[in-house]
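Okay, handing you the structure first.
Here's a slice of the assembly, chains where they normally sit.
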Amino acid sequence: MAVTLDQTIAQKQRNWLASIVGGQTFWVLIAVILACLFLSAATDSFATAKNLYNITRNVTFVAIIALGMTLVIITGGIDLSVGSVLCLCSMVLAVVMHAGYSIEVGIAASIGTALVIGAFNGVLIAYLDFPPFVVTLGMLSIARSLAMVASNNTVVFQFGPDHDTLLALGGGAWFLGIANPVLYMIILALLTGFVLRWTRFGRYVFAIGGNEHAATLTGVPVRRIKVAVYMISALSAGVAGIVQTGWLGAVTTNIGAGMELQVIAAAVIGGANLAGGVGTALGALVGAALIEVIRNSLGLLGINAFWQGTFIGGAIVLAVLFDRIRNFRQSE
Amino acid sequence: MAVLELTNISKHFGAIQAVNDVSLSLEAGQVVGLMGDNGAGKSTLVKMIAGNFRPSEGTMRLDGAEIVMHRPVEARQHGIEIVHQDLALCNNLTAAANVFLGRELRRGIGPLKVLDYKTMYRRAGEIFRELKSETRPRDLVRQMSGGQRQAVAIARTMLSEAKIVLMDEPTAAISVRQVAEVLNLIRELRDRGIAVVLISHRMPDVFTVADRVIVLRRGRKVADKPITASSPEEVTGLITGAIEQV
Amino acid sequence: KKQLVIVVKGLDNPFFEAINQGCQKWNKENPDSEYECFYTGPASTSDEAGEAQIVQDMLGKADTAAIAISPSNAKLIAQTLKTANPSVPVMTLDADLAKEDAALRKTYLGTDNYLMGKRIGDYMKEAKPDGGKVCSIQGNPGADNILRRAQGWRDSLSGKEGLTELKGEGGWTEVAGCPVFTNDDGAKGVQAMTDILAANPDLAGFGIMGGWPLFGAPQPYRDLFKPIADKIAKNEFVIGAADTIGDEVAIAKEGLVTALVGQRPFEMGYKAPSVMMDLIAGKPVEDPVFTGLDECTKDTVDTCIQK
């Protein structure tokens, strides 16, 4: 048979439909949609504009950080410090603005803090070969402690001259009645998706997760990319912190506690593989959405508060089950 | 004139002296077989030439000018290509992505450049065709057979007009048919005037295709002579140490 | 049925379970009411954003008729209420919003936390008028009601208002390493108290702003203070502690705490539905409605708790 070069080049193992249906992200998306349909039918209160506004907004904070976390996970790393970094960045923003500086200064200070922390994590991990788990676990403790130091452990709820701007930033809905945080999330997700698919940086992130040794041998600047990835992760936590501060209108040293596990769960449920090499921006969103829809539904359905943890935990496990069953069938 | 000239190159890892005071030169259009026991230092030697390691001692001259390389990219800029022993492939990427790893093609204007998938698929497809390999550019490396993986690794060396191609055991664990193809490919590179270093444990391969043979033993060069002046028996003796030095 | 919703700070604290018991008792006694009391909250007390989300969920629910909230972050809940602009009556329970946000809720039902801290301080001061070195044990670093108690406690000891640290005012000095934040973990609280006591042999007392070390780790607490029970009896060492939960009253009986100042969570949970119904009906309701304090010393333990 004479196969032309074009045919060979065009050929794929699976067409795009098959490769979408083959992914965990797809199945979780289906689960989210089914859950929404069910809730719309079963309760009066789910499919209301108000409730949808709320759950889309609630999803954003975990989702934004999950975008950064997805990059880290694709390289085969992990970042446990994001919850504390969110807290520290919120606190820096709050303290700076409370001291009378403008919102620009506050945001710059907050973002700067995030980048320094990310760089610290990244350098230890990439250049000194520290295990990511240990470095970021240490940072989990350090960043929250610094937040207490920065704020003297008080609740900050007055943000100086630009108080209202900040609240509008996080709590408003400037466009088509969609909550602002949702807009940021969508923009960031598109950006992340673009970077992963269309830039050399994104390509390197996947290469490192696929085979770090090979990436090093072929001249990928592995260490610099890794540092960048941890900086992005911290940055995403910082951005989420800024937006969340605008939404909450008050910062305490408690915020973001335990968030790291939620964020990692979102990324993993969305299809990122903790062994590295696999993950998508869409997956991060879908994973975060699933968790939020379940959380929201438990309240709406009037499920006993004590049992809620069982449902949420069960859903986390079930989310992966789809994918497992499919894999299992395929292998035998 | 020699394309590449190594003078008194050594490399140690902590206490291990992997390569010890080796001098050699590569000529354009010549295939050099590099042989030696496991751990003799063959891979270490070619990795230094490819910019993966920096020599602990000694100098390298390319076309007469001394070069010091810090990164594999620099070696490639000098026209030095390598096929690694473990192939250095990322299983989660496509064949084309692996071929272009570290030198992705991009398009766009100014700093706003995006990956040029189309051109990369096309170029990779062309190279596979040249290599007479059935590998398809969009396939994931994960699902590929040994021969296909080998083809991907070799295809990397053909991206740019190389002066020197280093091949670290390209024929281990691939089938008879594919060995013949790789050897053909080596001949073709030679005919284009490229200097080729072929590391192999397979005596027949080296004697089929090489013009010169170099033998390392425990990091030292113990032989460097035209293939016609040697014999498989002599080389075996040199590798095992039955013959001390020639 | 229409729901009278109670949202607490977190399910991981037995204090709130007492509120739940009250809520359930009300349900049992009012089977025919068109309302029922519904109790919920985030899994962990430290999940402040989670609480806000639950408040939103509940306000969005069609069968919610009124809501009573125990805010763990008062400013945050205030903000949430502002944006949600609820159509059903809202009140606070156990912990209140800040003064300037008072308009966002109809009333507050619960403990006067500042007073509670002040009473803890009063007992300590009374027992040891010339003061000494002290340490306060607190909970989540961000918990507003605990911070208020601490303020009341400091104000009482120092006789001044608004100090953030005691440096000899009224004779009392806070030692280095204090306050201790236990994150509501009893074992952590006792461990920290042990260390502080070891580091400061001349310590004169502890002010415990939430009962965790006593009800969460009663045995290690006993082990720590039994050896100095006589000093406590002689008021050479004074401990004022919050709450009357679990084993706390028994500990007071054993003379291992100078005084307990307890709250009435059951009463809060039991009363909240009626207050909410009054609000729905538009009846005038007092603001605030303080549930009282139960103050126990060694001598009054048998009678101090009013159900």
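To keep things simple, chains are lettered A, B and C as they appear, and every chain counts its residues starting from 1.
Note that a residue touches a chain if its C-beta (ideal position, glycine included) is under 8 Å from a C-beta of that chain, and two chains touch if they have at least 3 such contacts.
Just so we're clear, the structure is a prediction, and the values are computed from it rather than from any experiment.
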Whole-file subunit formula (labels as shown): A x2, B x2, C x1
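Simple rule for what comes next: only the chains that are shown with their structure count from here on.
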Partner chains shared by chain B and chain C (touch criterion as defined above): A
Chain whose mean Cα position lies farthest from chain B: C
Most central chain, judged by mean C-alpha position against the global CA mean: A
Centre distance in Å when chain B and chain C are each reduced to the mean of their C-alpha atoms: 73
Geometric centre distance via CA averages, chain C-chain A, whole Å: 35
Centroid distance [mean C-alpha coordinates] between chain B and chain A, Å: 42
Interfacial residue positions of chain C with respect to chain A in the complex: 3, 11, 38-41, 43-44, 46-49, 52-54, 56-58, 60-63, 72-76, 78-79, 82-83, 98, 140-144, 147, 164
In the complex, chain A residues that touch chain B: 5, 8-13, 197-200, 203, 206-207, 209-211, 213-221, 277-278
In the complex with chain C, residue positions of chain A that touch it: 43-45, 48, 50-51, 54, 58, 61, 148, 152-155, 157, 167, 171, 244, 247-250, 252-255, 257-258, 295-296, 299-300, 302, 305-306, 308-309
